[in-house]
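Only one protein chain is missing; all other protein chains are in place.
Which chain is which? They are A, B and C, in the order written, and residues in each are numbered from 1.
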Amino acid sequence: MTADAVLTPTPGASAPAPTRGRRFSLPVLLLAIAGALVALAAVRTLTGANDLTSNGAVRAALQSAIPIGLAGLGGLWAERAGVVNIGLEGQLIFGTWFGAWAGYHWGPWVGVLAAIAGGALGGLLHALATVTFGVDHIVSGVAITILAGGVARYLSQLAFKGLPGGGVTQSPPVPELPRWSVPGVSSLDGLERKHWFLLSDLAGILRGALTEVSALTVIAALLVPLTFWVLWRTPFGLRLRSCGENPKAAESLGVNVYRYKYYGVVISGALAGLGGAFLSMVASTIYREGQTGGRGYIGLAAMIFGNWRPGGLASGALLFGYTDALQLRGGSKSVHALLLFLALLLLAVGVWQLVRRRLAVGAIAVVVALLVGVWYATTDSIPGEFVQAAPHITTLVVLALASQRLRMPAADGQRYRRGG
Amino acid sequence: MSEVAAPRRSWAERLDWRQLLPRLLAPVAALLIAALISSIALVISDKDPLAAFSSMLDYGTQPDSLVDILNKSTDYYIAAVAVAIGFRMNLFNIGVDGQYRLATLVAAAVGAAPFLDWAPGFLRIVLIVVIAMLVGAFWAGVAAVLKVTRGVSEVISTIMLNFIGGQIVAFLLTTNHLGVQAKGSNDVTTPVLPKDAWLSGIPLIPGSASDVKGFVVVAVLVGVGYWFLLGHTRLGFDLRASGQNATSAVASGVNARRMVLYAMLLSGGVAGLVGLSELLGERHAYSSSVGGLGFTAIGIALLGRNSPVGIALASLLWAFLARASQILDIEEIPKEIITIMQGTTVLAVVVAYELATRLSRRAQQRRVGAAVSEPGPDKSADRSEVPA
Amino acid sequence: GGKSSGGNSDGGKKTVKVGLAYDIGGRGDKSFNDAAAAGLERVKKDLNLDVKELEANKDETDNDKLSRLKLLCTSGYNPVIAVGFAYAGDKDTGPIASAAKACPNTKFAIIDDASVKAPNLANLTFAEEQGSFLVGAAAALKSKTGKVGFIGGCQVDLIKKFEAGYVAGAKAVKADIQVEPNYLSTVADKCSGFNDPAKGQTAAEGMFDQGADVVYQAAGGSGTGVFKAAKAKGKLAIGVDSDQYETSAPELKDVILTSMLKRVDNAVFQFVKDEGEGKFTAGETVFDLKADGVGYSTSGGKLDDIKSKLDEYKQQIIDGKITVPSKPANG
C-alpha cells in the first residue's frame, strides 16, 4: 500500500514515535486485567445486568471469538511472512464447507483435517498468485473470496443436494466434536448465582471458560501460545518473520524467501480453515452458505488491533467476541450496561491523562465519558441496529486511537522479487 | 541544439505492438483459462460444457437479455469506476457497498420528501444525484480522514464502515424514521418518488419490450469524466503519479494527504451513484435489497485494468455471465460455475497481466539497449594513464 | 445433481409445467422455502405435473428476479409461483408486476405480499400472527419460569408479525408473563441472521440462561442453533413455518414443543390445483387459521395435555372474538 509510505514521508519527519519500551511487563498486564475485572464486576452489581459476567456469556464470547481469532492468527502468519491475506474470508468458507462435508461422511475429526486442508488450499492459491506471480495481495485475496463462494455452492450442489437435510445452501447435520469440562469447576454454579460482587463474577468466568469446552476450542486456545512459540522462539519462525521484515536481508543470508512466504500463507489458510471448521462443526453443526458472515475481515481487524502479535490478537478477538456475545444474548440490556463501563473506562483514562498533564486528550476523554454517562442515565436501551454495530464501532474507534502506535512488519504487503 | 519539431507521428505509428500484444493477449488467455476450469467443473458434474456455453450464448444474446446486460453493466460500471479511482492511487476502497447504500437511502428519502412538493421532477432528479454523491463522498471521507489523520488502513476502515453504514440504513429504514410500508406489503421502503421524478428508459434494443435504463447516460458520462480526469487534468495526473510512485509524486509537489482525501471523496462520490439507476428507473424507492455490488465492482475494476474502456468491457462481460447463467438452471446445470468462472477470470487476468507486464518491460529494455549502442567498456580504457 | 432431467421432451402427456422461484436462502432452509418445496413436491406427485424450481442468488437486483420469472413464463411454465415478498418490489413496476404484465397469459402467484395487484396474479398471504398466537399460548402454558423468548432471524416487519402474535398469545394465557424478544440481524448485513446457526444458538442460550424455558424461533436456517441450545440446556423450543419435528435431526426432536405452521405447502398446492381446475382467483387469499393456512403442529406429543385449550383459542380467533395484533407493541 504505497499511499501509506508517503503519509509518513521519510524516516524521521512525521513518522510515528518509535514504539520501544511500551510492551507491557507481565505484572502490569495482570494488574490491568484485574482492574478491568473489578470494574466490570462493579458495573454488573450496579446495573443488575447479571449477564455481563455469567458463565453463558463467557462461553458465548469464547465461541464467537474463536473463529475470529483463528482467522486473525491466519492473518498473523501470512503478514509476518510479508503477505497480506485478505482472502481469509474465502479460506474460512472453504473451511466450513470441507469440514462439514468430510465430517458428515467420515466423522468430526476427519472433518477438522479436511477443513484445514481446504483452507490451506485457499492459502496455496494465494501464495501462488502473490509470491510466484507477484500479483497484488489485496487483488488476489478479493479474487479468492469471490471464488470460494462459487466453489462452495457448486460443491454443495454436487455433494449435499439430495442428502437428508442437505441442499445447495446447506449440509446435512454434522456429528459433534467432544466437549470437556475441568472437574469440579461446575460446582461453582451456586456461587455464581449468588451475584456477589467479584466472587460470583469470577465463578461465572471460570465456569464459562472451563466447562463444556469443545475440543476445537482447546486446540484454538493452544494455538495462540504455540504460534508465539513457533514464530518467536524457533529458527523456522525467525526465518519466516525475517521475510516480513526485510526479505532482502533474509535472502542475503541464505533464507529462501519464497519458500517461507509459501509456508506462512499456506499455514495462514490452514488456520482460517480450522476457523471454518469451528463454525460449521462446533458453533453450529451444519454448513450454511453465508455462515462466515465477514468473520475473516473481523479477524484481520483483530490482528491489527493486536499489533501483529498473538496475544494482542487474542484479546482483540475476545473483545469483539464479548461484545458480540452480549448483544446476541441479552440484546440491548447488557450492551446498555456496557455504556456505563465505557464511561468509567474513559473517565479513568481521562483522569490519568490529566494527571500526566496531557490536558487536551484528558479533557476530551472526560467530556466523552460524561456524555456516555448521560446517555446511559437517560435511556434504558440502545436501538438494536446500533447494538449490532457495536463490535465494528469498537474496532474502528480503537484503531483510530491506537493505530499510530501499531507496528506492522516492515515489508508487509510489498511485492518481493528475488534478486531485485 | 536547435529546436526540434514535435514528432508528428500518427496514432497507429505510436502503437508499439511488442508492448501492446502481451497486454491484449493477457485477458484473452485468462478468459480461456477460466472457461477451461469451468468446463472441468461441468464435466465433473456430467454436463456437456459446449452445450452449456452455447445455450448461454443463445440466451444471453436475446434482445431482452441485451437490455438486461446493459442495465446491469450500468451499475457494475459506475461501481467499478468508483473502485478504480481509488486503485489508481493505491487506495483500496472496499467500502463502495456501504457508501452507495447510505447514499441511495438518503437521496431517495430526500427526493420523495414532501417539503419538495413544489419542485419539478427534473430538479428532484438533479437533487437526488447531488445528494447521493455527497453522502457517498461523506461516508468514504470518514475512511479518508481516519487514514490521513490517524493512519488507519482504509482496507479495514472501509470494511467496518460498510457494516456500520448498513446498520444506519437498517435503523433509518423503519417506519419510525424514513420508511413507509405499502398496504399489504411486507417490505419497508422509502416513500415512492413522484412520477415526474422517474427517469424514463431508452428503447435502445430493437425486439425487446423493455427499455435500457436512462441512467446508462450517466454511466457513460462517468466513464468519459473518469477518462478525462485521468488523462487530461492536473488532478488526474497527480492521482496517477501518486499511485505509480508515491515518493516521486511528493517530490513533484503532490500533497499526499490531500490526494488521499480527494481520491476517497471522488471514489465515494461516484459510488453514491451506483444505486440510482435502480432508484430512478425501476424501484422508485429505496428498499433493503439495494447493495452487494462492492466486491463485484472490485473484480470488474481489476478485470478492466482500471481503464475506462477496459472496465466497460469487463462490466459487459460480467453482466453477460450473470444474465446468461440464469438459463443454466432451467437446463439443470449448476449455475455456480459462473461464479467460479468470474473468480478464476479475475485471478487469471491479474496473473496474466503481471506476466505480460514483465515480458513487455523486458522487451522494452532490450529494445532500448539495442537502440542505444552502449559505449563498450574498453572504449575509455585506452585513455587511462599510469601514475608515475 | 440427482434430479431427473427437465421432462419437456417425454411425450405430450404433461402439458402443464409449474415454475417456482425461491427467495434467497433457497431450498434446504428447513422452514419457509422448504415448505414451498414440500408443496411443489405434492404437486408433482399428486397432480402428476412437471415442475421447475429456480434458486435466487445473493445480492441480486429486482431485475434479476424479473428475469427469473420471465424466463419461467417464456419457457412455457404456467402457473409460476414467486416465493417471498422480495419478488414484489414496487407495486406497479416490481418484478412480479412486470412479469405479470409481460406474460399476460401466465398465471402468477406471489407469497407473502398483497400490495401488487394484477388480473393474472394471486397474492397468497398468511396470518402468521394468528399461528404465532397459538404457539405463544402453548409456550406460556408450558413455561414454569414465567419467562419465554422469541428469536427473529432478521429485524424486519414480516418477522415482527411473528413476535407480535407470540407475545399476544403468551399474555393471553398469563398476563404477567415476561417475553424476551431478540433479533439476530438486520437488513444491514442482508439478514445474515437467517443463515447463522451459531448466532441462533448463542442468542437462545442467553435467553435460557436468563430464565426463559421456552423459545420460539423465526430464524430460518439459524433455527437449528436454537434447538441445539434448548437441547444443551434441557429446555424447549418452538419451530416455525413447517413441522420442524419432522425435519430435525433425531437427537433434537425431543426439544421441539411444537412448530408454528405456515402452510406455504398448502398454499402452493392449493393454488396449482385451483388453477388447473380453472378456479384461478386474482387478488389476495389470506391463509389464516380459518383457512388452515396457519396453525401449530402436534407431532412429538408434547401438546397433548393442552391441545384442547389451544383449540379453544383457535376457535375464538376464527370467530373473531380475539383479534391478534400484527405489530409488536414497541415498534
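Heads up, the rule we're going with is that a residue touches a chain if its C-beta (ideal position, glycine included) is under 8 Å from a C-beta of that chain, and two chains touch if they have at least 3 such contacts.
Following the convention adopted for this analysis, contacts and distances are computed from a predicted model.
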item: Per UniProt, the name of the complex member that is left out, chosen from "Sugar ABC transporter ATP-binding protein", "Monosaccharide-transporting ATPase", "Cation:proton antiporter" or "Oxaloacetate decarboxylase beta chain"; value: "Sugar ABC transporter ATP-binding protein"
item: Left-out chain, listing which of the shown chains it touches; value: A, B
item: Touching residue (missing chain; options A:176, A:212 or A:245); value: A:245
item: Residue, one of A:193, A:356 or A:407, that touches the chain absent here; value: A:407
item: Touch criterion as defined above, residue of B:55, B:181, B:208 or B:245 at the omitted chain; value: B:245
item: Sites on subunit A contacted by the missing partner chain, in the whole complex; value: 9-18, 20, 233-235, 238-239, 241-242, 245-246, 248-255, 407, 409-410, 419
item: Absent-chain interface as seen on subunit B, which is shown; value: 1-7, 14, 16, 231-238, 240-241, 244-245, 247-255, 361-362, 364-369, 371-372, 374-388
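In the analysis below, only the chains that are shown with their structure count from here on.
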item: Dominant interface by contact count, named by its two chains; value: A-B
item: For subunit B paired with subunit C, centre-to-centre distance based on mean C-alpha positions, whole Å; value: 38
item: Cα-centroid distance, subunit A relative to subunit B, in whole angstrom; value: 31
item: Length of the line joining the C-alpha centres of subunit A and subunit C, rounded to whole Å; value: 36
item: Junction residues of subunit B, two or more chains touched; value: 45, 163, 167-168, 170-171, 296, 334
item: Residues of subunit A engaged with two or more neighbouring chains; value: 149, 157-158, 168, 294, 385, 388-389
item: In the complex with subunit B, residue positions of subunit C that touch it; value: 1, 3, 5-6, 52, 54-55, 58-64, 67-68, 70-72, 75, 85-86, 88-91, 93-94, 102, 112-115, 123, 125, 155-158, 186-190, 284, 331
item: Of subunit C, residues touching subunit A in the complex; value: 1-3, 25-30, 55, 58, 155, 180-186, 188-189, 192, 195-203, 205-210, 221, 224-225, 228, 232, 247, 249
item: Parts of subunit B lying in touch with subunit A, wherever the complex brings them together; value: 41, 44-45, 89-92, 146-148, 150-153, 155-157, 159-161, 163-164, 167-168, 170-171, 242-243, 245-247, 249-250, 256-257, 259-260, 295-296, 298-299, 302, 334, 336-344, 346-347, 350-351, 354-355
